[in-house]
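The complex appears here without one of its protein chains, the remainder shown in place.
Chain nomenclature is as follows: A, B and C, assigned in order of appearance, with residue numbering initiated at 1 for each chain independently.
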């Protein structure tokens, strides 16, 4: 499937996750999404596979395998469930942040024993006198999280802190998508926080990067899944005496969608490669994230159209991918934030 | 600039071409384009650099360096002149075809002593009793070519043949773009042809591939050149008391254009890598060609807009890139043909 | 054409609605403000908006396409479109219910039924005592409507109708079904149209679809098992069904175009309000240029495509065939609705996706407008056929 020149260790992780996603995750994903059931079993399954420490260094007890296997495995996960992929990304961001700040909570998060959620700077939270203020209006995983890792401003400077779930107010949301990801708003309301040591800005950057390439890979996987689903339906569905797939305009759409996801995949791999080489993959990661999410939304949109009325029902996967794609888009600051960052980096 | 892991030999070719393009080609390109002057000196310059045998095997007297340095060098050429890049692609296609069919005309073409033009199957030419029939309505280089390499159908099967320029009727065209590429229509009118031996279908495929990745790389180079030109203008041009570059919408356009060209570049590299590994890079090459040309046209369009009235004049490069982009699009069967091929390969 | 009475005078002069239509629009706006406040709740609970529909009926909104002699207000298609844009800008589930009732069922009966038939059904339909549903699609015939398999076998003074109809809007709530069934083998000329009442033996509501959007509008299967349909329930003549179906869909598409306009407008209004709210302490706008651009393009297209919709409606009101024009209206407005709703989610960001605003519902509702009553792809082919080789 891929062309990533992975090591044997990396390959093993990717294959294991891909099998887990295809065999176990796929089975319940529609039902859980429709009824907004948290993907607990799948999360625990990932924990068992030990992938939450994928990016954490061996010295800190992680696998230290780098971004390449991460994006490859997330692509396979995204093909089945963006909700699960987003939970994984959040857990892994927390692990990276806790590693960077040498927090003793790292082990629990890596093991998946502690479900952690990250609320980034985009929520505009403030830390004063050891207490957090403000509200994060939409955080994946928040409803079920035991621990929050929070990036906030303290005297105008970024800091990192952890907050116990018991200290915050959570409200479930009827989100557009990611219905199995336990999305909630989180009110911090003066919650006591443990400030983390270390270079917060650098750690936040790395966590952002992980979300960018992670979401990009998720969206690439989902985009291809939409093309695949539409192809399957179009091959089976007869209209005007022939399968839809025999209609030029239908195939043309699929070709276009596939082309977009393919391009996004290569940018994603490029970003991951650069990061693993210790180079700055930020531009590529943001470009990949923008392109991949656009491609996913577009592929889901076209796939719904090809499915016709069937695509509008929750019995097929494509409407879910459509909602999930638009939801992925607005997280982590949203597309606007990425475009502004790219503008500043490339044309300031 | 690139991230291609080229060998030293490859790197040398790319750097040499890039310097030649930036130093020599750039100097006359506007004037030649405006007055529709054939890029003779630039073509001869490429000949001197010995790049027409880049893809020809060492056994046949070529450099055998493969597609990676080809696309990297064409990107640098495309940044300056799509006309020259297209001439190079045509010459190199002819070299590949003559190599595959063991023609004795290969050496002259590789050396650039013979200017050769390739007319592909898209022109619907027919070979009967050693004579060619039909008309190719637009062939780059044709006006100045000494030799035509022609793909035609003979009893419904593809064949390759060479025709001397003296045997055909040529009419210059006021083409939309590629004004320095000597575009002409070519009437074969029963011209005597030398049929080439060997597997015509395979040779034609390889020549097509070369055009796909070649045009993709050209368009990537031109796309980035448009972004660069627009950025320069926007940094200098003051409106409403500040440089255009300080306007969010202007920068946003540049970010979007750059993102598209970047994605196309990665697909192009991917296709070239696959081919150099002996794998099938056809899908990637076609996808790259489609995306890159779209990105080029879009970047040129936005660059014109950012230039305002200036962009509409021939004194800036962007209107030329706009015309060249649309002209590159319709060559080699055009975007439609590529989309149909992709449809057949991916969804048949 | 009983509904053409309105066309005696101009409905739109120099792109302005007539005073009567503007007054009617205000009347409908008043209805939406008073009765459609719970749209989000109906959606969340997938609950049919019965009260809003009853209120609409009481205000006469279910009889706009019916001639006065049968209890209608004979306001015609343009008035219906103006009404539907307003209703759909607040609640697309209520909107499609009324659209199907007016633009598909009532219009069809008014145009193709005989006097006795009209006197039989319109009294219940114009008051909203009965809601109507339009039963054309089947599991294996969607865009390719002529592939339908539902059978109607003549047996003396009645037909025996059997088959399963799919994607029936208002299926579980309607009391009257217009059913298209096959009375002969010929692909097109073998199709006939019938009125089938819900209470007749053999009629049942099948599976209810769980959908991305318009969740408060019940979309169900309607199962017909050896239903005895009296011969006087045949609409028009045998074999006229496909002609009736296609002609009716021209009008139906104007209803959906208006739904799309309503959804687009609501989405654009969300963006407008968001932009207006972005000001610094001195009241200067801090909204970004790219967002302003997006808004401007959407706002221009909204006006443009509304004119396409009005034009086609007026043609239909005047008894002029408007297949191409209706296809233009539906294909442009439905794509605009989706584009606008997606933009609203993007620009509102977390508030767009979290459910804190209507944006996410608009996005989900918008998506159906490109699918039902003729998918976008089909509309495009209709336009190309109409203009490239005019028949």
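The definition used in the following text is that a residue touches a chain if its C-beta (ideal position, glycine included) is under 8 Å from a C-beta of that chain, and two chains touch if they have at least 3 such contacts.
This one's a predicted model, so the numbers in the text were calculated from it and none came from an experiment.
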**Asked** Of C:64, C:220 or C:379, which sits in contact with the chain we cannot see?
**Response** C:379
**Request:** Can you work out which residue in C:137, C:267 or C:332 touches the chain that's missing from view?
**Result:** C:332
**Asked** Residue-wise, where is chain B in contact with the chain that is not depicted?
**Response** 34, 137-138, 173-177, 183, 185, 238-240, 249-250, 297, 301, 304-305, 308-309, 311-315, 319, 322-323, 326-327, 329-331, 334-336, 339
**Prompt:** List the chain C residues touching the unshown chain?
**Reply:** 10-15, 272, 275-276, 285, 287, 289, 292-293, 295-297, 299-301, 303-305, 307-308, 310-311, 314, 318, 327-328, 331-332, 377, 379-384, 387-389
**Item:** Contacts of chain A with the absent chain, listed as residue ranges
**Value:** 247-249, 252
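Keep in mind that, in the parts below, only the chains that are shown with their structure count from here on.
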**Item:** More contacts between chains, A-C or B-C
**Value:** A-C
**Item:** Centroid distance [mean C-alpha coordinates] between chain B and chain A, Å
**Value:** 39
**Touching two or more other chains - residue numbers and ranges from chain A** = 339
**Message:** Give the residues of chain C touching no fewer than two other chains, as numbers and ranges.
**Reply:** 288, 290
